[in-house]
Structure formats: structure tokens, C-alpha cells
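Below is one structure, written out as C-alpha cells; the observations come after it.
Every protein chain but one is kept in place in this view of the complex.
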Amino acid sequence: MDATLVMAEAQEGTVPLAEATLKTLAVARKIGAGPLDIAWTGTSLDPLLGQARTLAGIRRHLVFDDPRLTHPTADVMAALVGDLVRDYSHVLMPGTSFGRDVLPRLAGRVGAPAVSDVLEVLDPRRFKRGLYAGNVHAVVRVPDGVPVLLTVRLASWRPVTAEKEAQPAGIEKREVPADLPTEARFVGLERDASARPDLQSARRVVSGGRSFGSRENFALLEGLADRLNAAIGASRAAVDAGYAPNDLQVGQTGKIIAPELYMAFGISGAIQHLTGIRDAGTIVAVNKDPEAPIFKVADFGLVGDLFEVIPALLAELERQGIAR
Amino acid sequence: MAPMKILVAAKRVVDYSVRVRLTPDRTGIASDGVKMSVNPFDEIALEEALRIRERGEATQVVVATVGPPEAESQIRSLLAMGADRGIHVETGRETAPLEVAHVLFRLVQEIGPGLVILGKQAIDDDCGQTGPMLAALWDRPQATYVSKLTLSEGRVQAVREVDHGLETVELVLPAVITTDLRLNTPRFIKMPDIMKARQKPLEKRPFDGFGLDLPRLTVEAYLPPPEREAGLRLESVAELVTRLHDRGVL
Partner (left out) sequence: MTEADRLRYDVLVIGAGPAGLACALTLKREKPELSVAVLEKAASLGAHSLSGAVIEPAWVDRLLPGWRDDPLDIQVPVSRDRFAWLSHGRAFRLPTPPQMHNAGNWIVSLGALVRRLGAAAESAGVEIFPGFAATQPLWDRAGALAGVRVGDLGRTREGAPGPNFSPGVEVRAGVTVLAEGCRGSLSRTLIRHFGLDQGKSPQTYALGLKELWQLPPGRTVPGSVLHTVGWPLPTDLYGGGFVYHLDRDRLAIGFVVGLDYEDPDFSPFEAFQQFKHHPGLVGLFEGGEILSAGARTLIEGGYPALPTLEMPGGLLVGDAAGTLNVPKIKGVHMALGSGIRAALHLIQNGGPEGFDQNFRHSEAGRELWRVRNIRPGFRAGLWVGLANAAVETVTGGRVPWTLTNADDWRSLKPRGPVPRPHRRYRTRILPPADRLAFVDLAALHHEENQPVHLQVADPALCVSQCSARFGNPCTRFCPAGVYEIVTDAGGSRLQINAANCVHCKACDIKDPYELITWVPPEGGSGPNYANL
């Protein structure tokens, strides 16, 4: 019998539902393999479950609520749900550092292969995923007789919205065993000190090219980055010209990134740069040169001078009251 | 502290500088004349093991690979970097993370290492599964995406690069560690060490000798990623903001 388990991103209860979880639900719905359960792990989960109950199409909410699960390690998670997952034909986790840590461990325990970073669902056992940093896609099939265990490539999916269900699903509190593994111990979490997100994992990136003309001008991006809570990137040309430090370089020889929104200002779009942003969700290009190759891959293009566009953009965001 | 061995697992992959492409019949990745290298994250794993040994906290570093006969050149370069001995599990076919984890688990049972260090993922299949799978089979704690490692008193403290920052965990040894980019910068190989590496023990074993029969994913097709297409040319900043807002990315 098919049944699907989504293992939610572990979290503390007070925050809104993790987007990663909502995206994983989207994949579960796309797969459509039997009834859908969600396993929630964490601590003080009640407020969160209040929100979760409104999600449509869920059979059961399985809740593991225990102070020891505030920052669960992979071995604890495997001990917690290692037997539970045997009841399911499909087990899904978000492609977060949590899911990527836990899911392959579960797979090892169950003795099944795992599918990492699913881009697309073709049928309940066939998936598309990226290889070689997304330069090749592969259609993989999970053999019959073993459960489907996968992580979801978050940049490829939109979250489900929390529409109201007429009959909210039941909540089952599950017992957390007394003898959880203790050989791995959470010591601490140092949240990123910098106000700005990390380029590699940021949901939004604003990026600049050589048209900025100087290091001082390049700083124009900072206001926009702050406004959008975005990371700052740079083309190799900008880095080589000394306008931006090396670790901001996006592209084949820099960082390969997949933010939901990538805004390129004054970047012409050399192939090396485009390789680094191929998997971005939405690409915006702003360039004076209407022939710039970046426009060939941009979802939205604006021909114009970045020194005019950036201030105008800031003003417009302010006017519409968007972001921050 | 008892003498500790470290097992490092490494994979031969298409070098990161190569723009991979499919064979004309799309049954695989074109490999004619293509540069092959050690998976960069695995080089970081070996570097970390060597530093631990050089600090006197380990006595021996064993490096293992599962791969084709040509992978000997990669394992030789790891020996030249400083590993003490090598194990080359030879196979002519692609192996899956679960299979490699099983092979490593057997090696772990033979060698009895205090630490197994591997890359967080191989840059060819980008799976990132072998380390956690091995930890599961071995039933030992794991720390993935590690950017700092400190050993003390039978424990290892690891800083992990997680989505929201840096997480520190402490594991009781033996344990499995997978490396992230910032853990270290691997050393260059020195010419005299290349010659010394030729004398280091390198054990070859057939993969088939492990008698594994595990479920595997089948690759039904390799495809080029879809080309991005040009979208809309907009006239104004206001329109841009509206469009982005409608898409839910602002």
C-alpha cells in the first residue's frame, strides 16, 4: 500500500511553517502516492501545529515534541523514525542541511537507495535530478520493492499555500523514546552574524558587473541588498577590475548558485557567468546594452543605466512597501 | 589515547574545470580525453586527516577508493599527498552511494578507524549520501558539512555549515565526518613525494569480491539541462517590481 511521509524541517514552534517543509509537501502532492502524513519534530510545537492543521490533503500529523529534539542530530532522527518510515512507500525531506544530513542516514538504515535533490517528478518512482552542478540532468528510477526516499531541491519548487481544510487532519502525539542515542550532542548554533545572507544559500542575490566602474560605485548594491535581504554577487569582470572581492564571484570559476531571485546589474552575461546562475528561479537583467547576452536568459530584462535603475528600484520598493 | 587510524574515502571524478557534456547517444557523460581528478571535497578530507596525524592525534591514514583501474592514478596522488596506504576496490561499472557505503563499512570493520572522513559529496553525481549511509550501517554518529574539526579525549567537536549558520556538535569516537569547502586548503603534492608514493602499499581488491547485491537506482536518461529562454523586456522599474511581486519572489 502506498503511503507518503514528509519529514518536516525540525524547528521550534513559534515561527511560521518552514518554507522548506511547504515545498516538500508540494512534491509529495505531485507524487500523489497514497495518504500523506507529516512528521513534525522539535520542541514546543503547539503554535506551529495550529498553522499546520490548516494544510489541505493531510491524513495525519505525527508529532515528536520533546526538548531533546530542539536540535536533533542525524543519529537521533534515525533512531526516532527509523521504524516509522518502514510503513511508507515514500519518504520525503527538504533539501536543507537538515534533510541532506538525515535522509541518507535513513536510507542507509533501511537499505534503500536515496534520490538527492529532486527537480521534477515524472511518476511516483521516476524523478529528474541534476548531476555535475546542474550541467546534466538525469531521469532516475527507484527499483520496485524498496521505499522511495528523496530530498527536494528547494529552488525548483513553489511552496503549497496553507489553504483551509474543511476537516483538519488529526494530530497524533508520538512518544519519544527515553533512550535516544547520546553519542552525538548538539553544542551550539551560531547564527550568521552578518546582516546579509550567504551568497551560496541566499534566496535573493543582487549582482554587479564592470559597468559600476569603481569600488565606490559598486557599493550602490548594498542598499538594494539590505532592502531585499539579498546577498551580493559580482561578475568575474567586476572582481578582476577590483570592484568586488573574489569571494563574491558568481560563475564557473566562482560560486554556482540557485537563488529564487537573481538580479544582474551591468553584467553582460559571459558564458562563464551564466553557468553559475543557470538554476536560479527568476533572473532579472539590467543593462545599458540591449544586445547583452544576459538578456537571452533573463526572465525580465530592463534596458537602462544601472545608476538610474537602482535608485528608482529602491524608491519603487519603498513606495509599494515591499520587502524588509 | 590509543593509537588511532583514520580512513579517508575518495572518488575519481571528472575534473571540475571540465564542462561536462553527454555522449552523442546520450547514454552517459563523454569521457574521451577528459581530465579526471580526485573529488575536491575528498582532497579536503585527506588534508584534514593528515593534519590530525601530524598533530600526533592519529597514527595512520588509510585512503580507499572504489573505482575503475584508472583510479590508481588518483589514489597514487593521494598517497603522494601523504596517506600511509591505499585500498583500491576495482570495478568497471558505476557504483552507487549505498554500495560504496557497504564497501567502506567492510573496510571499517577490518581497519577499525577512529574517524572516517569523506567529502560532503562527489562533484559528479552530487548525491551527498555515502557518509551518512556509512554512519547508519556502522551505527556511529556523524557530522556532515564540517568546516572545523577538533579532537579531544575520545571525542570530536565539529563545526557544521548549516543553512542558518554554524552548528557545533560533539561526537563520541568512532564517527563519520563529511567535509565542506572551508575546512582547509589541501596541500600541494611535492615532487619527491610522488616518487615516495610509488613505494607505499596499495592494495587492490575486486569490487565483485564484496558480494554485494543491493537495490540501485537506474538512470533511464541523461539530458542536457533545459536552455533558459529570454523572457520579457520591461519598460519601467514599476513594472519590474510588480512582476516580481506577482511571481512571489519579492
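Each chain carries a letter (A and B) given by its place in the written order, and its residues are counted from 1.
Assume contacts are C-beta pairs under 8 Å (C-beta built on N, C-alpha and C of every residue); 3 or more make two chains touch, one makes a residue touch a chain.
Please read all numbers here as calculations on a predicted model, not as lab measurements.
Shown chains touched by the missing chain in the whole complex: A, B.
Interface note: of B:85, B:187, B:205 or B:228, the residue touching the hidden chain in the full complex is B:187.
The hidden chain makes contact, of the residues A:51, A:182 or A:214, with A:214. The chain that is not drawn here is touched, among residues A:11, A:96 or A:252, by A:252. Contact between subunit B and the absent chain runs through residues 15-19, 21, 24, 30, 32-36, 185-192, 194-195. Panel shows subunit A; residues 210, 213-214, 216-217, 240-241, 246, 252-253, 270-272, 293 of it touch the chain omitted from the view.
Everything that follows uses one rule, which is that only the chains that are shown with their structure count from here on.
Rounded to whole angstrom units, the spacing between the C-alpha centres of subunit A and subunit B is 22. Those residues of subunit A lying in contact with subunit B across their complex are 71, 73-75, 78, 96-98, 100-109, 111-117, 126, 128, 130-143, 145-146, 158, 181, 183-192, 201, 204, 228, 252, 260-261, 275, 278-279, 281-284, 295-303, 309, 312-313, 316-317, 320, 322-323. By the touch rule above, subunit B contacts subunit A in their complex via residues 14, 19-20, 22, 29, 96-98, 101, 123-137, 140-145, 157, 160-172, 175, 214-225, 228-238, 240-245, 247-250.
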